[in-house]
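All remarks here apply to the structure that follows.
Shown here: the complex without one of its protein chains, the others still in place.
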C-alpha cells in the first residue's frame, strides 16, 4: 500500500500526460475563478466597512451608464469561462477516440467487485496490473447495477452499465501503485469495491503475466470473492451467526452430523458451497446456508477454493489484501 | 376577461365574488389562469410517458411494432370517437351555460359524463380482451403471449401505465363532473358559478387532447 | 388532479368571523383565533406559512441528525463506527429529507407563502383552500417517507438510480418513492398558486417593475415547479411500477434503459437546484438593499436574470451524466449550455456587490447571512462550472468535489438565505425581536463551521475520494476528521437560533411595524399583520426599493 500512506497530501498523483493536462486545466480555471471572485469578496468586505452606518463617507453615486456595466459583467466572465469549455471539450474528445493499436482489457463490475481480464487471458479481481507507454482501452460492463470504474491517477472514470459496453482509454507514462474505485453508488458494499492499479514497465508487465504475479493475486482474488459473496458475514470468527469458522479448515478432519468424519479437501469445499445441505452436514450445525449452485461462476468458485486453502488462523485473510 | 361568443352574458348568468378577490374579473381571470397552469403540468406529465414510448421505439423498433399490432386498434378508434363526441357535448354545456339554459346545460353535462363512462367501459373491455389474449406481461402468474421477444413487454407495460393514468384522469373528471352536475341542477347555480363550467370544460377538453395524442402514439404510428 | 382544483368553492363567500380590531392593538393573524382547528383548517396564507415553517424545521432536524451520523461514521476510515448498511441508510435519509422535505419547500412554502400576498398588496393567495391542501399533501408525502425510515430505511441514495432501486435494494424503497411522488403534487399546487397570484392579485399600481425581486424570484421558481415537477412524477410512477410490477421500462434485464431514468430524473432535479437557489436570491435581494439603505443596483437586470435562470436551467441537465454513458454529442451540448448559467448568476452577484458600494451599511444578523451567502454562492457556482467542464468532470464526477460543490449551493446558498430571511422577517412573522448579539454569534458559527466542514471536501474530491463511501483509504482521514470537526461547529450554529428564536416568542421585545427601515409593502402593515393583511389599502411607491440612497441616473428617470 506504500505510496498512499502520507497523512496529508493535497494533490493527487498523476500517471499520464492527459492527467497532467487536466491538472493544468483545473489550475488555470482556478486562477480565473480567483480573478472573478476575489474582487467580489474584497469589495463586499471593504464596502461593508468603508460605508458602514455612522461613518462619514462620500455616498454620492457616480451615475455611470448602468446598462454598459451590466452587459460587461454578464458577458466578460461568460466568454472567459468558455475558453475552459473549449479546453475541456478538446481533452474530452481526445478521451473518446482511442488509437487503433490500443490493448483491450475487459472490466466487469458486479456487486461488489471488479473483475479484469487481460488480452492474454489472465484475469484478476479488484486489482489491475497494466503496462505504461502503451495505449490501453478498458471495455466496461456490469452484471447487475450501474457501477463506474474510476482511476483517479489517470483522471478518468466511466460508468459500467448493465446493458451495453462503455469504454475508457489512456496511455500511462509513470509506474507505481494507485487506487482504483467504483464511483457510482451500487449498494451496501459500494465502498469496498476498490483496489489497486499497478502500472509497470512493459517488461515487468510481461514478467508479471507469465510468472508469479498472477499466482499471488489468485489468493487475493479469492479473498475478494469471499467478501463479494458475503461469506464472512456468517463464517468469519467475529460473526454472530452459528456457522462453521473457515480459518484453517482446509485439510482438517470434520465430524459430520451423522457421525462420519471426512477430510476437508477441495472436493468437500466445492460440494459444501454448491450443495451445502446435502448429506454432509457438519456436526452441531443447522441447515441454514443457501446453495450457491448457479450463483457463483466456475472460475470464481475455483478462486474461492484457492483462497480457502490458503486461509488459516494466523493470516486471517488480512495479509492477502 | 370576456370569454365566449356573447359580449354580454345572458341574464341570470354570472360569478359571485369570493372575499379575498377584489373584483369578479380578477376572480375569473385567476380561475382560468389556474386551470391552464394545471393543464401545462398535465401535458408534461404525459409528455414524459410519450417520450419513453418514443425511446422504446428508437431502441426496439421491431418489438414495439410486434407489441403494437396486438393492441385493440378498433376499440381504440371507437374510443377516440366517443371522446370526440364527449368534447362536443361539453362544448354544448358551456354554450348553454353562457345562454343561461340551465336544464339543457345539465343534460349536456350528463351526456358528457355518460360518454366518458362509455369510454371507460370500452377501455375495460379492451383490458379484458388483452387479459384473455395473455397480453398482460406484468402478471407474473399468467404466461405472456409474446414471451419470445422480451422487449415487447416494455411497450405493452408502458401502454398499461399510460392508458390507466389517462383512465384515472377520466375517472376523476367524471366524478367531479357528476358532483358539479348535481350542484348545477339547483336553482341559482348559473348566477354564482357559471365559470366553473368554463374551467371544467377546459379540463375535459384537455383529457380529450391527451387521448387524441395517446391513441396515435400508442396504437397507430407503431403499426 | 381535479379540474376544479383551480376554483375555490362558493362557501368561501362568507367572510370568516374575525374579532374586530380594537383601537390600540388590532387582532393580528396569530391571535385572531386560537383553537387547534383554526390552525389546521386555516386558509390564511400566513398561518399556512407557519404550519410549513414548523414542519420543515422538523424535517431539517431529521436531515441534520442523519448528516451528523454520516460525519460521525467518516471520522474513521475503516467503518468501525457503524456498518456500511447503516451508513448508506443515513446518507440516503439525509439526502431525501433535506432535498424533498426541507430545501425544495423551505423558502417558497414559508416565506413565499407568507410574503407574496403582503408584498403585492393582496388579501391572500388566489386559491387559499388549495394552499392548505398543498400543506396536507406535503405532510401525507412526508408521512410515507417517514414510514419507510421507521420500518428500516432506504439505501438507494436520494437519486434512486435504477436498477439498484428497483431490482437490487432490499430496503423500503416503495414507501419512500410514493412519499416523494406525493410531495411533488404539493410543489406543483404551490407553484400554481403563486403564478396565478402574482399575475392576478397585485394591488392597483403594483406593476411588474414595481414588484420586489423576491416576488420575481418566486415567480421564476413557480414556473420551474410547474414545468419540471410533472416529469419527475412520471419518472417516479414508472419507477414505482418497475419495483412493484417489474414493467421493465428501465430494467436492463428486460431490454430497458437505466439511463432513460436518469434523463427524466435530472430533467427535474437539475431545475430543482434553482427551486432551491432562486428564492434564496430573492431573499438576499431584499436584505441587501434594506441594510445598505440603497436601491438595488440594476433592478431590471436582476429581475430578468431570475426568469433567465429558470429557463436556462432546463437545458443543462445532461451535465450530471457526462460519464454515465450518454452520447458524446449530448455531453458536448449540455456542457456548453451549462456555461450559459454563469451569465444570469453573475448578474445577480455583481449587482448585489454594487448595491453595497456607497450604501449605508448596517451589519445586523440578516446582513451577515446575506454577505455570507454571496461568498459561498459564488464559490459554489463557479465550482459548478468546473463540473460542467467535460475533462474535469471525468475526474471529479461522483467524488467529494461534487458533494462540496452542491453543499456550497444548498447550505451556503439556500440555508443561509433561509436563515437570513428568517431573521429579517421574524419581527413581521411573530411581532417579536430576537436577541441581536446571539444572532450575530450564530451567523459567525455557521459561516465558519460551514467552511471548515465543506472546504476540505473540495480537496478530498480532487484527490479522488468517491462520494457515498462508508469506508475510505486511510490517506483521506485527516481531511475527513477536519470536515467532521467543522460539522460540530455548524451544528452549534444551527442550535443557537432554534433556542433564541423560540425564546423571543415569549420574551422578545415587541417589534414595530418596520424595525429595519426597510421598503416594501410587507413593512407597511403591522407586525404581525392582521388576518387580511392590511387595515387599509396600501399605496404603491412609484419605484421599487425606494431607499434614501439611489443611483443618480435611475433617480432622475423617475422624476
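When the chains are written out, they are named A, B and C in that same order, and each has its own residue count from 1.
We adopt the following convention: contacts are C-beta pairs under 8 Å (C-beta built on N, C-alpha and C of every residue); 3 or more make two chains touch, one makes a residue touch a chain.
FYI, contacts and distances are computed from a predicted model.
This figure omits one chain of the complex; the name its UniProt record holds, of "Lipopolysaccharide export system ATP-binding protein LptB", "Oxidase", "Branched-chain amino acid ABC transporter permease" or "TorD-like chaperone", is "Oxidase". Hidden chain, full complex: it touches shown chains B, C.
Interface note: of C:317, C:373, C:406 or C:476, the residue touching the hidden chain in the full complex is C:317. Check C:31, C:129 or C:199 against the missing chain and you find that the one touching it is C:199.
Which of B:26, B:102, B:157 or B:195 touches the hidden chain is settled by the complete complex: it is B:102. Not every partner is drawn; the one left out touches chain B at residues 1, 3-5, 10-13, 32-33, 36-37, 39-40, 43-44, 47-48, 51, 54-55, 58-59, 73, 77, 80-81, 84-85, 87-88, 91-92, 95-96, 98-104, 187-188, 190-191, 201-202, 205-206, 208-209, 212-213, 216, 219-223. With the whole complex as reference, residues 199, 227, 231, 259-260, 263, 267, 314-315, 317-318, 326-330, 333-334 of chain C touch the missing chain.
Definition applied: only the chains that are shown with their structure count from here on.
Farthest chain from chain A (centres taken as the mean of C-alpha atoms): B. Counting C-beta pairs in contact, the chain pair with the highest total is A-C.
Here the spacing of chain B and chain C, counted between their Cα centres, is 34 Å.
Multi-chain contact residues of chain A (touching two or more other chains): none found. Among the residues of chain C, those in touch with two or more other chains are 255-257.
Remark: chain C residues 79, 84-85, 88, 155, 157, 159, 161-164, 167-169, 252-253, 255-259, 292-293, 297-298, 301, 322-325, 328, 331-332, 335-336, 339-340, 342-344, 346-347, 349-351, 353-354, 356-363, 371, 374-375, 378-379, 382-383, 385-386, 388-395, 397-399, 459, 462-464, 466-475, 477-479, 549-554 touch chain A in the complex. Of all the residues in chain A, the ones that touch chain C in their complex are 4-12, 21-22, 25-26, 29, 33, 36-37, 40-41, 43-44, 47-48, 51-53, 57-66, 69-70, 73-75, 77-78, 81-82, 84-85, 87-93, 95-96, 111, 144-146, 148, 150, 152-153, 155-159, 161-164, 166, 179, 181-192, 194.
Residues 16-22, 26, 29-31, 33-35, 37-38, 40-49, 51-52, 55-56, 59-60, 63, 137-138, 140, 150-151, 153-154, 157-158, 160-161, 165, 172-173, 176, 180, 192-193, 195-196, 199-200, 202-204 of chain B are the ones that touch chain C when the two sit in their complex.
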